[in-house]
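Just below is one structure, and these are the notes that go with it.
A single protein chain has been omitted from the complex, and every remaining protein chain is retained in its original position.
Here the chain labels run A, B and C in written order, and each chain numbers its own residues starting at 1.
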Amino acid sequence: MPDAPERANRPALSLHVPEPPGRPGDAPDFSHVQVLPAGATPRPDSATPARAMADMVYGLVRVLNDAGDAVGPWNPRLSPETLLAMLRVMVTTRVYDDRMFRAQRQGKTSFYIKSTGEEAVAVGAAFAMQPDDMCFPIYRQQGLLIARGYPLRLMMNQVYSNRGDPLHGRQLPIMYSSKEFHWFSISGNLGTQVPQAVGWAMASAIKNDSRIAATWTGEGATAEGDFHHACTFASVYRAPVILNVVNNQWAISSFQGIAGGEQTTFAARALGYGIAGLRIDGNDILAVHAATAWAADRARANLGPTIIEHFTYRAESHSTSDDPGAYRPAKEGEAWPLGDPIERLKRHLIRLGAWDEERHAALQAETIDAVRAVQREAEKLGTLGDQTFHDIGTMFEDVYEQMPWHLAEQRAQSAAEVEAARS
Amino acid sequence: MPDAPERANRPALSLHVPEPPGRPGDAPDFSHVQVLPAGATPRPDSATPARAMADMVYGLVRVLNDAGDAVGPWNPRLSPETLLAMLRVMVTTRVYDDRMFRAQRQGKTSFYIKSTGEEAVAVGAAFAMQPDDMCFPIYRQQGLLIARGYPLRLMMNQVYSNRGDPLHGRQLPIMYSSKEFHWFSISGNLGTQVPQAVGWAMASAIKNDSRIAATWTGEGATAEGDFHHACTFASVYRAPVILNVVNNQWAISSFQGIAGGEQTTFAARALGYGIAGLRIDGNDILAVHAATAWAADRARANLGPTIIEHFTYRAESHSTSDDPGAYRPAKEGEAWPLGDPIERLKRHLIRLGAWDEERHAALQAETIDAVRAVQREAEKLGTLGDQTFHDIGTMFEDVYEQMPWHLAEQRAQSAAEVEAARS
Amino acid sequence: MSTMNMIEALNSAHQIVMERDDNVVTLGEDVGYFGGVFRVTAGLQKRFGKHRAFDTPIAESGIVGACVGMAAYGLRPVAEIQFADYIYPAIDQIVSEAARLRYRSSGDWPMPITIRSPYGGGIFGGQTHSQSPEALFAHVAGLKTVIPSTPYDAKGLLIAAIEDNDPVVFFEPKRIYNGPFEGFYDRPASPWSKHPASDVPEGYYAIPLGKAAVVRPGEAVTVLAYGTMVHVARATAEHLGVDAEVIDLRTIVPVDIETIEESVKKTGRCLVLHEATRTAGFGAELAALVQERCFYHLEAPVERVTGWDTPYPHSLEWAYFPGPVRLGLAFKKILEA
Partner (left out) sequence: MSTMNMIEALNSAHQIVMERDDNVVTLGEDVGYFGGVFRVTAGLQKRFGKHRAFDTPIAESGIVGACVGMAAYGLRPVAEIQFADYIYPAIDQIVSEAARLRYRSSGDWPMPITIRSPYGGGIFGGQTHSQSPEALFAHVAGLKTVIPSTPYDAKGLLIAAIEDNDPVVFFEPKRIYNGPFEGFYDRPASPWSKHPASDVPEGYYAIPLGKAAVVRPGEAVTVLAYGTMVHVARATAEHLGVDAEVIDLRTIVPVDIETIEESVKKTGRCLVLHEATRTAGFGAELAALVQERCFYHLEAPVERVTGWDTPYPHSLEWAYFPGPVRLGLAFKKILEA
């Protein structure tokens, strides 16, 4: 054994705490973001062994260039009709978000979360998957649910927790759930959905089904143990699942360096499990579509999971409870080098000759009207603010399949309480 | 949105469940183990950025070749005295393990876990670290505690849970704890020690201390969320910590493929966090020493953590409660291509002219005598079998710093119980 | 009928349910090829294939998380957590997810998951192979918690649990896997074969969840127990000649309040018994319920006989474990009160 050390001869340690490039008062600075040109990142075959495509986790799959052309090997070559359909959903999503955000500000609900700036992540995936592939989303994929055709009306009813809320007012706004639309109940507990998606995919494989699963997590929540469990299980059983990491640079007030993004990319997590990893421009809906389709092909061929890091930017506050002005430079969103996903698709469609500014303005106006109309209908069923809820008795239902005695008793007590309050 | 899919056109999925190359009745088969020659894996400078040394996670650092020579860039060039000291500790560890295993079989304690075949992992690290560097071990690093000079007598007292047990019989045998020897209390809950080691290392950095931390986990337990938290925190804060993964091929009955070892190496986990990763021959004590010293240098230079995968083999049963004959080929241990760590160091010392078979036999015999002598002394203080324990009142101590009223009451009740049982 | 110990009975439950319903899958650490460290899942992989009975990585939360996804698909996963002491990493997936999904989705995503785990002390397992964490699960709305005490019950309750459409935490008292333990640790153990409840039908039967069993009628005092403690209670009452009515709760949530009330109103005295630490243990719930509902029938306060409020010790296990002496003193106290 070595002798007792001379501590004086050893260097002093110090704690490194990552710090974002800018704070309130600073000018936005994205010089650390390496914007690889569209078309530059190669496209391996979707059957490529993970190790042989390791470099992909440090690349950046981009299809739409600044001019609005779709270039390079990842171009999914979608028809103008499909492109337009995607545009419509993205616009609807943004308008919907705006309306609901305002509704919260008007006291009509408790809470709201926008997906502004990240619409391509959700909508691109919807168009690349089959409608019966199963989604385990977080709270920023409303675009996907809209793309699948889930009625806006039901979404609003839920946001308002009103009499028409399919979830009986039990859940926060935004935590949608729809078995019919193959959309799992969104959880408030970050990360939990990721191993669940893997379990669903394992079940599909156990049953020799053909449906695959996809899940989304923010980059911040990749630090949760559940993300690791998901990657481990997905790797071990080669589960047919797409693990999407939406790196929107921020997790409430902490920048992606606090989640581990300073040392490497989030796509690089894939290397640790020997699974395929792609890093893509999340504001480029064609890149999202192409990467999702690639990963879906791989999964359907029993070649296992893919981690896709969507490099994007949370353009607005984390939620209605948050004020980003307190922790990041004021105009950071405008300086974001990958642009706005709606603008980029619009430009592409115009470039293709399938679209123009007038039609876009019209679409925008129409969408606002349409969403407003639905909103008026929804509000007829009540809002959280005016407290038009489901019956109090419903609170005791669905805790168990059959109500046990103690809940039945409590329901009776609760009814007595209503009675007493009235008198 | 795409139309409803034709499911018939999609291929059927199937679940992949990894299977080891052999089961009871089969001949041992290690053809999947790529035994890179000693000296072949390069040695990057310990300040090399993680990404630039990514290949190391697929290599296999080996110093001792089959002939018993120490070769290649990782040769730590230790003096014969140091080599001999290491040999002695390894032999002591093996003898100690044997004696305690037998003691369990004789009913003198409840449980025991041997480290047979893995002694180099623990002992090599002990000699490459400073004695005041902090260890967060699991239950198979007894060699390290012995190397640090913790008295065998105390270890045995604990195994016997007798009156001399420094932990008052509270812990299982093998779950040692010694603040004096910078050895954290071993946990029964796998994985928990890994983020703890990172926290300790962060604290050392916060205090501008110079001491680093090291932790060990089995490859099986790397699947726990705690391993991920540890890697994430270590990466984010560049904590001065060495994260050892002891890949002994088995986790009770499940082979390393069930932990994720089929798709990539465990050292590769490092790539996902952007931290340094080394994969080494864990049965080669010189490789263990060299890799540990490399990682310690890196940590002391504020360059952060290293994951070291020790590729080794659990030569005996998981514990006294286990029978590996039920799940792996009978002579798998003998077929293990990396040999036995004690034999390999012995051969090296002989090759150096510093040792011979006679002296080795004498060492072996001496050690057995010495360990037996300690054992006799320890047994004078009692064994679990003969129930010579600490006072029952001690059971209520150390739950809190000060005993709250309810524990004081319970202690009194317990005393009354003893009284009642007597009468 | 066969003579089965509890392990065999639990194994038989698996075999039967997996045969009847190919949506049932079994997973956990060491449960596949090896059949579980306690052998409860022995032979399942061979019989039903690797895709229906398989080993998992060592990640309890991953196991339960995967089960939630599998249940969402439509399977009925049965997960083994190797020891109840290792269930803590999985608590978020159990409490925040499995337990609440039916509610959260207004019925769309029921969670027919069974989480089995050996629990309890008496085997010199030290701090991490001895714990009884049932109270934590009892507190969580949406979960059922079941604890059998005999091979017969173990099989019937496990079948019911697996067939139940809600998540069930199923704790198996490992001390009595091989034979009943009556608390006299210094007397020779008897195997299940000597006990009538080891006569177990080979075929299908289910014991409804939420129903207790009066395992020993009596007039002087009601003892509420589950798991190993049922045997300790019965034996101690025999031994001391106390006319105790011993109720084996079998399911702790939902608890069989009718059987409890009926008994306590008859005896006027109630003693609750568990291995877990006392403070905020399930015994507190039982004491609270009994005094709420039987207050005017009670002739003495409800007594709690439990493990002490310390971590579970290794060597002093028998001083920790609530055995015949502790129970005897409590009988004395409550009967003299």
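Definition applied: a contact is a pair of C-beta atoms (placed from the backbone, for glycine too) under 8 Å apart; a residue touches a chain by one contact, two chains touch by 3 or more.
Nothing here was measured: the structure is a model prediction, and the numbers come from that model.
S.K.: Indicate each shown chain that the hidden chain touches within the full complex.
M.R.: Every shown chain touched by the left-out chain: A, B, C.
S.K.: Quick one: say which of B:147, B:167, B:214 or B:308 touches the chain that got left out.
M.R.: B:167
S.K.: Just one of C:23, C:41 or C:310 touches the chain that is missing; which is it?
M.R.: C:310
S.K.: Which chain B residues touch the hidden chain?
M.R.: 134, 136, 166-168, 170-171, 175, 177-179, 184-185, 187-189, 192, 194-207, 213, 225-226, 228-230, 232-233, 236, 398-401, 404-406
S.K.: Touching the hidden chain in the full complex, which residues of chain A are there? Just list them.
M.R.: The list for chain A reads 14-15, 17, 19, 23, 110-111, 161, 165, 169-173, 175, 187-191, 220-221, 223-226, 251-254, 258-260, 321-322, 326-327, 384, 387, 389-390, 392, 394-396, 399, 406-407, 410, 413-414, 416-418, 420-421.
S.K.: Please give every residue of chain C in contact with the chain that is not shown.
M.R.: Residues 61, 85, 88-89, 91-92, 95-96, 99-100, 103-104, 127-128, 135-136, 138-142, 253, 276-277, 279-285, 287-289, 291-293, 295, 298, 300-304, 308-311 of chain C touch the chain absent from view.
Basically, only the chains that are shown with their structure count from here on.
S.K.: Suppose chain centres are the mean of their C-alpha atoms. Which chain sits farthest from chain B?
M.R.: Looking at centroid distances, A is the chain farthest away.
S.K.: Please compute the C-alpha centroid of chain A, do the same for chain C, then give the distance between them in whole Å.
M.R.: 40
S.K.: For chain B and chain C, what's the span in angstrom between their mean Cα positions?
M.R.: Centres of chain B and chain C (C-alpha means) sit 34 Å apart.
S.K.: Could you pull out the residues of chain B that touch at least 2 other chains?
M.R.: Residue numbers touching two or more other chains: 14-15, 17, 223-226, 258-260.
S.K.: Give me the residues of chain C that touch two or more other chains.
M.R.: In chain C, residues 51, 56-57, 59, 61-62, 89 touch at least two other chains, as defined above.
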